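Of the protein chains in this complex, one is absent; all others appear in place.
After this line comes chain A, so read on.
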Amino acid sequence: MAAALNIQKGTSKLSAYDLRDPNADIEERHTLAVIVDNEPGVLARVIGLFSGRGYNIDSLTVAEVDHTGHTSRITIVTTGTPAVIEQIKAQLGRIVPVHEVHDLTVEGPSVERELALFKVKSSGEKRVEALRLADIFRANVVDSTLESFVFEITGTPQKVDAFGELMRPLGLIEMARTGVAALSRGT
């Protein structure tokens, strides 16, 4: 019986067995990679599924990845209880143009990256400090005027968040983020 399993969340991530209690009502963050036919409306189907059934989307990216096979890869970061995450995967799997659904969070180690652009407007010491922090975060300056910079930063969502927090008091006026792209590690 599932109820008998009372295992602390997070202990099982690297276990050979999936020991997470499916009835636990603790919300988890999962990164899903969905391989779909690149046809009109496929993104609307995926988004409609999430909104229609009340699931969360924290991040969503999509692009064609195989030009000859006309397939696209949709990367979705979502949160939900283990039972909801299972439902999300099953519901995605039955969309007709969906070929594969991978849960990168449980299928082993994976890398996640996001690209972001930050426009910072400031002068004097703040301007110098922004540039110094950009250097520490290995952000590139991709546009510059006498009173502003546009920084380009790549990293995990947490790194992008951290950089954004630091830029806020230094004159951050606009930002754009791509959302998460993710791949499993190794072969």
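Methods note: a contact is a pair of C-beta atoms (placed from the backbone, for glycine too) under 8 Å apart; a residue touches a chain by one contact, two chains touch by 3 or more; residues count from 1.
Here is the rule we go by: contacts and distances are computed from a predicted model.
Enquirer: Hey, which one's the missing chain according to UniProt: "PepSY domain-containing protein", "Acetolactate synthase", "Fumarate reductase/succinate dehydrogenase flavoprotein subunit" or "Branched-chain amino acid transport system permease protein"?
Expert: UniProt lists the chain that is not shown as "Acetolactate synthase".
Enquirer: Would you indicate which residue among A:Gln91, A:Ser110, A:Thr156 or A:Ser184 is in contact with the undisplayed chain?
Expert: In the full complex, the listed residue that touches the missing chain is A:Gln91.
Enquirer: Please output the residues of chain A touching the missing chain, sorted low to high.
Expert: 1-2, 22-23, 40-41, 44-45, 48, 52, 83, 86-87, 90-91, 93-97, 99
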